[in-house]
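For subunit A:
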Amino acid sequence: MQEPLLSVRGLTKHFKPTGFSRGSIVRAIENVSFDVPRGKVVGLVGESGSGKTTIGRSVLRLIEPTSGEVRFNGIDITKLSAAQLRRQRKSMQYIFQDPFASLSPRMTIGQILTEGLEIQHVGARQERMQRAKAALAAVDLPADAFGRYAHEFSGGQRQRIGIARALALGPQLIVADEPVSALDVSIQAQIVNLLRDLQIRLGLTMLFISHDLAVVEYICDTVIVLYLGRIMEIAPSEKLYADPRHPYTRALLSAIPSPDPTKARTRQILTGDIPSPANPPSGCVFRTRCPHAAEQCAAVVPPLEEVSPGHFKACIRRDVSG
Partner candidate 1 sequence: AQEQKTITGGFDVGPGGFQGNFNPLAATGGFTWLNVYFEPLVNYNADLTAIDGALATEYSVNADKTEYTFKLAKETWHDGKPFTSKDVKFTVDLAKNGETGTVFAARLNAVSSVETPDERTAIIKLSRPDAGFLATLTKLMILPEHALAGTTPKELATSTWWATKPVGTGPFKFKQYVTDQYVELVADDDYRLGRPKVDRVINRYFKNTAAAVAALRAGEIQFTYVEPDDVAVFKDNKDFHVIEGQSFVVNYLGFNQQVPLWKDVRVRQAVMHAIDRQAIIDSLYGGAATAANCGYVAKQLVPEGLNPYQYDPAKAKALLAEAGWDKINGNKPVTWLTYYNTPQAANVMAAVQAMLAQVGINVVPRVVDTPTYNGIIYAGNPDFSQFPLVYAGLQNGPDPLGINIGLNAAQKPPAGANFLRIDMPELTKALDAALAETNPQQLDARYQDVCKAMNANLPWATMWVANRYGVASTKLKDFVWVPAPAGGPYSAHPEKWSIEK
Partner candidate 2 sequence: MHVAPILDISGLKTVFRIGGRPVAAVQDLNLTIAPGETLALVGESGSGKSVTSLSVMGLLPRGVGQVAEGTILFRGKTGLTQDLTKLDAEGLRQIRGNDIAMVFQEPMTSLNPVYTIGEQIAEPMRIHLGRSHKDAAAAAIKLLADVGIPDPERRARQYPHELSGGMRQRATIAMALACDPVLLIADEPTTALDVTIQAQILDLLQKLQAERGMGILFVTHNLGVVAEIADRVAVMYAGRIVETGTVAEVFAHPRHPYTIGLMRSIPKLGEATALKRQGTPLPTIAGSVPSLIQLPNGCSFAPRCPYAIDACWADVPPLYDTGTGQRSRCIRWQEV
């Protein structure tokens, strides 16, 4: 089997309290391991605060992971020097959740798109313009967008610009952090289609972060379900939707409101809130909200077990995960 483009092992990130703020260490992600094979899309889902962004940024070393290794093309990027890393950055790009915050309000679209090329000293000015225009075309934006500012575009268009910026550098890996969450439904689908299309056309490898299981389904090959910084379940997407094994995954799926008023409501509503990652429950972190929690759940950190080929779950209650 081919070596995966991205291979994450034992990734952990703890945020230490700084300056003013008291409080204990925030265990944002704990011992996370997964692979992203070349040309595939891996989805990362979970509720707010579950550590999706932290993983996404650690993987690109936009924040320094506390421990663990991140192999990109076989190189452990956590060990690179600042200069080496800067060179690597060309081949790994990030797409942001918020299309408003991720584009500088004071730069024209042209400046935004050529920024990366300039930083990486790619080509001459003319060539950079060329590449930026090509990227703009690839996301279906008119060329006259070049001289305008971000605020003159709608949310969907802005997200396209964000995508174009990532594409302009010709990366191998893209980490897309909730690229459609902030968009209207009608636009969401446009962007998902676009990303899917680009991914196939350019053979991109992608880590696709979302809190919306429904969106992830269309674009991802594999889905990782995250809860409080731990992986609950990993499965190929068909399997996950057809046969979710972890109680959390199932709760998540059932909480999605169905746009069909006639459908009988058999919702399973989770009680309570996500515990604080500064003070996570012992054992299985989900046990405080889990309808199936048993006594031993508090004692053992459930290991990630393979339940069928490529399908892993971290739950010791084999009896209920049917």
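The set was built so that all candidates are chains of the complex that A comes from, given by their letters.
Simple rule for what comes next: contacts are C-beta pairs under 8 Å (C-beta built on N, C-alpha and C of every residue); 3 or more make two chains touch, one makes a residue touch a chain; residues count from 1.
Because the structure is predicted, anything quoted here is derived from the model rather than measured.
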Selected partner (touches subunit A in the complex), from 1 or 2: 2
List of subunit A residues in touch with candidate 2 within their complex: 47-48, 154-157, 184-190, 192-193, 196-197, 211-215, 217-219, 237-238, 241-242, 251-253, 255-262, 265, 267, 269-274
